[in-house]
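Here the complex is missing a single protein chain, while all its other protein chains stay put.
Order of writing sets the chain letters: A and B. Residues in each chain are counted from 1.
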Amino acid sequence: MGDQELEFAERWRDNAYGCFSSGHKFCREVCPVMQVTRNENHTPTAFHASIVAMEKGLLNVEDVADDFVHCTQCGACELRCPNTLMTGDFYRHRTRTVDVVKAMRALMVETGNEQEAWKLWNERLALDHNEPVLGDTRVSQEHVADWAIGLDIPVGGQTLLFVDCEAAFFRTSYTRAFAQLLQKAGVEFGLMREQWCCGGPAAEMGYQDLALKHATHNVEDWRAVGATRIIAPDPHDFIAFTEDYPKYFGEAYDFEIVLGVELINDLVKGGRIELTQPVERTVTYHDPCRLNKRKGVHEAPRELIRAIPGITFKDVDRVTQWSYCSGGGGGLPVAKPEITKEISRRRVAKAAELEVDTLISACPWSERPLSEAGHEANLGVMDLFELVAVSAGIEP
Amino acid sequence: MTIFRLGEQTPPPPRRITDTVVERLEHQYEVDPDLMQITPQQDMPVWDSRRIFNARWDHLDWMHAHFADEVLLAGEESETMEEHP
């Protein structure tokens, strides 16, 4: 057992014991990966047990490295855990499975037990400063704002729009719709001078130094243009900016972070965006994990959908959706694409049971796997902003 | 719309409820921090406390709906809390 492993076990032992000494396993049936593999090694309970086992000298990193790849960091487990849900706020001591997974993956990197697919992914991130979301086609700063061509968005200003890598290079229709909605409402905003990846996915895969490097660049870029408010339409960025960045920068981190879906909902409710075009679709809504489970955001997207004229909305409540996921997060599609595919297939099948024609999401990372599954099941997958933009009469 | 500002994520000072319980956020009890010397408390931002609290009540509502179509209530006030309003 190496020093790094012992130090790691020491750091996370108490939280792990909270899980280990209970052993309830309320996490198991809400875990999207576990629902597919049914392998107890992949339960969050096992993740915590492995820390106790490390402390006892029974397991080492190598023994559990593959287990810890099996996680989308959706947060269902730690929310559903009674140690969080029933008493986490009372004791200010909740189960922290997502943090544990990130920390173990970092230890995997440090000890040479990293995943080959993640290693390659992050090497390309280090090279290009955005994630290689286009596969063999390289991404670059030169094209990071191509999605905005013709929209005449300035660079800099007090309020910045941060665009996620997936949304900047792949799901560009999402980003364009969002920016056009802001413009329609008369919101003044600009883009970064040089927008690097938020660093969140690198941190999720265990590449902490790389994550910090990207975060540092972004914060410096924000400060350089005098920005005080950052709009984050992508839930993954919102998590990075409200959870990772405060840890990196401490009290000096004084930016206001605004979540895109809540902003648009406010603009619609306040009459600054009028939804006049009927959308004759029968839809259901996919609660993105990083909104619903990780942040408790579930009302704004539903209010927005209900504000669209002509739409038939067959909702599935947020608690049922704690056990839903697209499989698109936490690096899972990079390392275990077959599991992501099956998670998405099941999510789309749930939607199809409702006899809807469209599944709406509000997270670009979910929309790639869901769209692929939707294509096979003949079910449309749209982003909420894209739909709202249609109803607002915006031409793409 | 909620705007995240790091400076607003520290909860206000506690108000004592019982010998072992305090309250920082409205309707949300917390253990007296003096009892957490062996098991250290976490740095839990306000948004996270609220998230857990709201999720708990959503979960309990969900459990009712899971087992029956409707919850029937006696429709009577508490007879114990009247004594200690």
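Quick notes on this one:
The criterion applied here is as follows: a contact is a pair of C-beta atoms (placed from the backbone, for glycine too) under 8 Å apart; a residue touches a chain by one contact, two chains touch by 3 or more.
We adopt the following convention: contacts and distances are computed from a predicted model.
Only one of "D-lactate dehydrogenase (cytochrome)", "ATP-binding protein", "Ger(X)C family spore germination protein" or "Acyl carrier protein" fits the UniProt record of the hidden chain, and that name is "D-lactate dehydrogenase (cytochrome)".
Annotation: of A:G23, A:G112, A:G186 or A:G250, A:G23 touches the absent chain (contact as defined above). Although one chain is hidden here, its contacts on chain B can still be listed: residues 17-18, 20-21, 29, 31, 35-39, 57, 60-61, 63-64, 66-81, 83-84.
If you put the missing chain back, the residues of chain A touching it would be 14, 17-18, 20-29, 38-41, 43, 45-46, 49-50, 52-53, 56-60, 62-64, 67, 80, 82-83, 86-87, 90-91, 93, 320.
By our rule, only the chains that are shown with their structure count from here on.
Taking each chain's centre as the average of its CA atoms, chain A and chain B sit 27 Å apart.
Those residues of chain B whose C-beta lies close enough to touch chain A in the complex are 1-7, 9, 28-31, 33, 36, 39-42, 44, 47-56, 58-59, 61-62.
By the touch criterion given at the top, residues 14, 79, 84-86, 88-94, 96, 229, 241-242, 246, 251, 253-254, 256-259, 262-263, 265-266, 295-296, 300, 317-320 of chain A touch chain B in their complex.
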